[in-house]
Structure formats: structure tokens, C-alpha cells
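As C-alpha cells, the structure follows; a few thoughts come after it.
A single protein chain has been omitted from the complex, and every remaining protein chain is retained in its original position.
Chain naming follows the written order as A, B and C, and within any one chain the residues start at number 1.
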Amino acid sequence: MEEPPQTTPPDQHRLREIELDVRTQDVEINMGPQHPATHGVLRVLLRADGEILVGAESHLGYLHRCAEKIGENVDYIQYMPYTDRYDYLSSMNNNLSYSLAVEKLLGVEVPKRGQYLRTILAELNRIASHLVAVGTYGIDIGAFTPFFYALREREFLLDLFEKICGARLTYSYIRPGGVMNDAPAGWLNKVAEFCDIFDQKWPEYWNLLVQNKIFIERTANVGVMPAQTAIDWGCTGPMLRGSGVDWDLRRDQPYLVYDQLDFKVIVGEGYRGTLGDCFDRNFVRMYEMLESIKMVRQCLAAIEEGEVSHPDVSLTIRPAPGEAYVGIENPRGELGHYVVSDGTKIAKRMRCRAPSFVNLSVVEHTLPGCMLADAAAIIGATDIVIGETDR
Amino acid sequence: MGLLTEKFDDNVLTTRVDWLLNWARLSSIWPMTFGLACCAIEMMAVGASRFDIDRFGAGAFRATPRQADLMIVAGTVNFKMGERVKRLYDQMPSPKYVIAMGACATGGGPYYKFGYTVMKGVDRIIPVDVYIAGCPPRPEALLEGLMLLQEKIRRQKVLRAPQLEEKPKAPSLV
Amino acid sequence: MEAPKRDTAWGPMEVHFQAAREAHAALQEAGLEVELHQPNLPIFAEEGEAKRLAKKKADEPHEWRGDAFLLLKDRERLLEALSLIREQLAFQQIVDVTAVDFDAEDSVLWGVYQVLSLTKKARLTLKVHLPKDDCRVASAVSVYPGADWHERESGEMYGITYEGHPDPRNILLPDDWVGYPLRKDYEFPEEYHGISCV
Partner (left out) sequence: MKPLTIIASALPEAPVSEAAAPQGNGLTEMLAGWLPESVPFWGLTLMASGLAFGVIMAFVSVVAMFSTWLERKVAGHIQIRLGPMRVGGWHGWAQAIADGVKLLIKEDIILASADRPLFKLAPALVLGTAISTFVVLPFAPGVMIADVHLGIFFVIAISSVTTIGVIMAGWGSNNKWSVYGAMREAAQVASYEIPLGLSLMPPVIYYGSFSLLEATQAQSGWFGMHWYILDPSVMLVSVPSFVLFFVATLAETKRAPFDLPESESELVAGFHTEYSGIRFSFFFMEEYAAMFVMSAIATVLWFGGWNFLGLAALEGIPVLYTTACMLVFIVKSMLLVFVMMWVRWTLPRLRIDQVMILGYKYLTPLCLIVVFAASLLEYLRFVLSN
């Protein structure tokens, strides 16, 4: 078993003093909670020797919203809006994970059309989330423009979501027992249209940002995380796949209709620089968007008319006692809901296993040895959502 | 301008100067790059292509509070963050404005009842100029909030003596 | 290895049950006292059952549905069990460490460990009972480094002491927070630093 990586080599400071015969002192810099590169209210306490970081410590909790406590106090349907607000960039996936966990306790399976709609929306939401991730990563690196290009396509997606459920960001569309309502007339054609548009736009980001020489210089070989470290620390999603581990819950523990879809799991391959660096994580996100488009197209071809919700599930839910954990592949990794029921209409435990929380825990071990500017690059490549890390 | 502020009576000159100063202030509201939660994503959308808050002169997002005029409290404020929000507000140079964006910043939102660490409205620590409803508000709502703020600034009196009551002082956090 | 068959809309079930049975046997063989708990209701409900359940009175007896789990009797031997699970049974990744306070009247909390095997493509849940008056358990960080922040979180939320944790500070709550919020008997605070909480 591998030793956990050291945060700060304790003797490094002394060693440097001896080597150079100069008395130096590390600078302690407080990055955040209001800092443009921390994607919200993360606070990282950096210890730096000039431009080189020698230590880092993450401080969380600036957005702790007690969602788990609320889950133990409100009933199952009332809890839906809170799942939206965990990872507010991919609410559909949060809804999905929660709904699947409750359905596992209920023992009901959603009709086929509902499953296809869920898959389409989860994948579209993955694209929307990755677009923000890639765009804001550009900002972290110093390129502002790709962000606006990414948000342009995202607005198209948000329009689609708005058409189907009325909200731009917090959908509560996928709910226990099925989905809120069937897709309005012509909606699926709009989705097909989006797929065509996105195929044309994708090379724009690729050329503008990812293929840029400066971008490659800034991200390749930065924040390298070996596969073993990623597994040990429980990283999931693009963080894990960026390190070259071939693991995707959609393929390896298939839920919904993913077993009937033909898609490739994108794994980092050290296309530029070392395997497992920031470039690879971004690379995985870029190509996952194309895979999602592929999946959406297959779903559109396969979807058929029918019911979208299970007739047995109403607004009052009293699942059988028991406990259920369902982990699904969120854009950021494995999002799991662990629900403990005692047979009443209020759950006994509503645990959310947040991928950002786990992925972030390894960042403070990756930072030492990097440069100050790399801190922004590494935190950006982790793609955290603070609503989820703090819950 | 501190010397001249609020020292004069109404007359033609002061009203015209007031008009100019207010026009400058309302035309160039620089918000702080400061997102807290879900609403911050909509705030980003407001800055982006479709809504483009820059059209109204409020698009120069400044990362440092020293150069910002407007703090958009976009999201849930909890006690741990509230301390920082208060400090950031104190760091901003006056005249400064606050928009409480969304239900959480306005009054705790969905976390009102069981959110033990959630502050029930950011107005408990800093004075708020404009409240925007929604969870999260649509970008259009934020634009409307900005325009309401502009209206509010337009009515302000800079050189002339104040006739409105002072804002109630917010309690200190620490 | 092939992807496991999709049994249900929420993913494969049989492979997890299988893993739980295997782990139960292996842990018992190693001399650890472990109970295997398996649901006694079928995976899928009968037609109309959900409707019937929704109208059911609280005091009627229930059957049990959901995941299987292992209950480790002796919490002192948790690390032994976890390293066995990691080394022999190839559950490489820790997914989640959390706790459950099932009822305010209960004398115990449940410590819950979710692990995942990337090779077997299966999950496993291990539970220990922690008495509320002596709420401590060995930290899993030495076996699974990824348990670090999870333990900090459930430590502050439930007041569990993870013995041997490298950095047992509060992670989400402020350092001076009073009480353990996720316990069922938690009383909501009246005010914090002069700000009213209601």
C-alpha cells in the first residue's frame, strides 16, 4: 500500500537555509474565499517560497447549507429542491441519483420512455456542466474568451431545459417515480438540432483553447497525479480517468439505459505531457462532451412513446424500511445518495457522497512543488462546485 | 469630494452637478467578482453573451473589493462566510451598493427552517439596496435589479444636504 | 472483466449481494465477528405496493428492501477488517465514510463505510455500532487515505472521535461551533456571534 503523500516535507525549510546560507522565510498567502480562481468560496491557505508553493491547506465550509440535516426533517418529495442545489451545474444528475436511491427503496422501475428522457437530460446536463468547466478553466489560465463561447452553447441547452421543466438551473425534473412531465411537442427535434450545432462548435473550443501553445505549456506536466494516488484518495470522474484509470459507472455499473448505448469511456492518455496532469483532465472533459452527444443521438433514435412515470408513485412516499446507496456518474465523478428509511415519510438519513468533496481532498497534496500560478490551474482542473463540497 | 459632500442647499448648480455625479455613478457600476452559490452561475450568465450586463456599463467585474462599487451577494450566506462578506463590504470604498440576489441572500431561502448555519438574509450584517426574488433569479431579474439600483442612485443627493433618514446600522458580526 | 449485467434501472444488484456474501465468508474465516444483513423483500415491488405503503400506518410492521450490508460486531477490530477488505478482497477505493443516528432513543450510532472494487465492479457496505456515550473508532486513513475528509466531516457532525486521524479539525463547521448537528437530539442554536439564527 502506498503511503499518503506528504503535505509539506517538514525539513525542507531548514534544508534550504543550509544550502543557500541565506535565511529565508516562507510566505503564507490566503487564497479565497473570495478569489477569482477558487470557483466559489473555497479557501486555500498557501505557503510559498517565492513563486514556488511548499504547502497548501484547504478550508471548506463557507457554503455549508446543512442539506443533510434538512433531508432528515422534510419528506421525500420536499427534499427534491435541495438536491438541485448540491451541484448546481448539473442538477439533473443530482435529481437522478436521489431519485434512483428512493426508487431502489420503493422497488419501482421507471417506464422505458422515462428512462430514455432521464438519460437524455443527464447527458445534456453533463455537456452543460463540462462547458462551464472548460470555459472557466480558460479563465483560470488567463483566457477569457473561450468562456463566453462555451456559455453561448450552454444557453441553448438551458433553453431546452427550460422548455421541458421551466427552470434554467434548478430543475427538480427527474423525481422519484419518473420525470415531472413528458417532453413537449417538438422538444426532441430541438435536441437533435442541438447535437448538430454542438458538433460544429466543439472544434472551436478545441482550437481556441486546448490546442493553444500557451494553454498546453500551462497545463501539461502540471499537477500530475499518478493512478494509484487517484484511486487511494477516492477520486472519481474526470479526475480518475485523467490519471489513466478506465472506470466509468455508466459502463461498469450500468443504470438507466446505458447498457444499451454504444459509447467510449474517455481516459487520459498523456496526449501532451505526463499522464494524469491538468491537461489530461481537461482533455477527458472535452471528449466526454462528444461522447455525450453520441449517447443523446442514440437515445433519440431509440426513444418510443409511452408513460414517463410509474403510476404507483404519488406525492406521498413511504418507502419500505431499509437503506439504499446509488452512485451515478456525475460530470464530476461518483455522486451517491445514501438513504436510510424506517418506513415513514421522512428519511432517517440523507447522505450525499459528493464527488467534488473527495476530488478536492487530494488537491492540497498535489500543490506543493508547483508554482503559484499553477494553484489556479490545478484547482481549476479539479472542477469543483462548492455547493457540493460543503453541502 | 469628501469635503463637498452634503454641504450645500438646493440650487441650480448643485442639482446639475448632482445630476452629473449620479449619472457617472449609475453608468459605471463595477460589480465585484464574488460568487457564493447557485446564483453565481446566473450572475456569470448575466455577464455572458446573451444577457451582457456590460451593455449597461456594469460589466467590468473587479476581483478586488477596493475597485468595486457593487457587491452582488449571489447565494447562500452562512455564518462562516458572513464574517468574510462583512469584511469584503467594509473593504469596498464608498459609495457602495449591495444587491441581495436570490432567496437565500434575501432571507435564508429554502434553508430558512432547518439550516442551522445559514444566515437568514444578508441584511443582518450589511445594508442591502436591492433585493431580487427567485431561486435562483433569472438573469433578466438581475438586470432589472441593476436598473432599480440605477434608479435609486439617480435620486440620490450628493452635494446637497441629506433629507432622507440614515440607513439603520447593521449589527457587527465579530 | 465484463461490465456487470444491469439488473435494474438503478444499476446491478446481484453483483453487490454476491460481494457481500463473499466478504462475509472471508471476514468470518479471518476470525472477525461479522453479521450479513440482506433485504428480505424482492428487489421489485409488486404492482400497487408503493401506493399501499404510502397509506400504511407507521406502527404496522414493515419488510425490508434495499442494499445488503455487513455489520462488524467488534469496533476495535475495524482496521483489521478494512485492511482485509482492501488487501484480500480487492476493494481498492473508499467511496464514503459516514455515520447514521437512526433514532434519538438509540444508544448507538452506525459508522458506515462504503467501499468499491474497481476490479470486481462491486460495492460493499460495512457498518460498526458506536455507543453514543463512548463515540470513538479507529481512523481508516492508514488503510484508505481517501477517508481523511469524510472522517473529519462525520467527526464534527456526529461527535465521533476518529482515533489516529492525522488532522481531526472541523472541516465544514466553524471551529467554535457548539453541538453535533446531525445527531437526532441536536438543538438548533439561538444565535451565533450575535446574529440571530431564527
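Following the convention adopted for this analysis, a contact is a pair of C-beta atoms (placed from the backbone, for glycine too) under 8 Å apart; a residue touches a chain by one contact, two chains touch by 3 or more.
Keep in mind the model is a prediction, meaning the values are calculated, not measured.
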| item | value |
| --- | --- |
| Displayed chains contacted by the hidden chain, counting the whole assembly | A, B |
| Residue of A:R85, A:R218, A:R351 or A:R391 touching the missing chain in the full complex | A:R218 |
| Contact set of chain B toward the excluded chain (per top definition) | 1-2, 20-21, 23-25, 27-28, 33, 48-49, 52, 54-57, 59-60, 62-64, 66-67, 69, 91, 93-95, 158 |
| Sites on chain A contacted by the missing partner chain, in the whole complex | 27, 29, 35-37, 50-51, 138-145, 148-149, 152, 208-209, 212, 214-215, 217-218, 371-376 |
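Assume only the chains that are shown with their structure count from here on.
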| item | value |
| --- | --- |
| Where chain A and chain C overlap in contact partners, by chain label | B |
| B-C or A-B, whichever has more C-beta pairs in contact | A-B |
| Chain A and chain C, separation of their C-alpha mean positions in angstrom | 23 |
| Distance between the centres, which are taken as Cα means, of chain C and chain B, whole angstrom | 44 |
| Centroid distance [mean C-alpha coordinates] between chain B and chain A, Å | 31 |
| Junction residues of chain C - those touching two or more other chains | 173-174, 181, 186 |
| Multi-chain contact sites of chain B, meaning residues that touch two or more partners | 80, 114, 116-117 |
| Chain B-touching residues of chain A, taken from the complex the two chains share | 33-36, 40-41, 61-66, 69-70, 73-74, 81-82, 85, 88-89, 132, 147-148, 151-152, 155, 158, 168-170, 386-387 |
| In the complex with chain B, residue positions of chain C that touch it | 173-174, 177, 181, 186, 188-189, 192-198 |
| Parts of chain B lying in touch with chain A, wherever the complex brings them together | 32-38, 40-42, 44-45, 48-50, 63, 65, 75-76, 78, 80-81, 84, 88, 110-111, 113-118, 135-136, 138 |
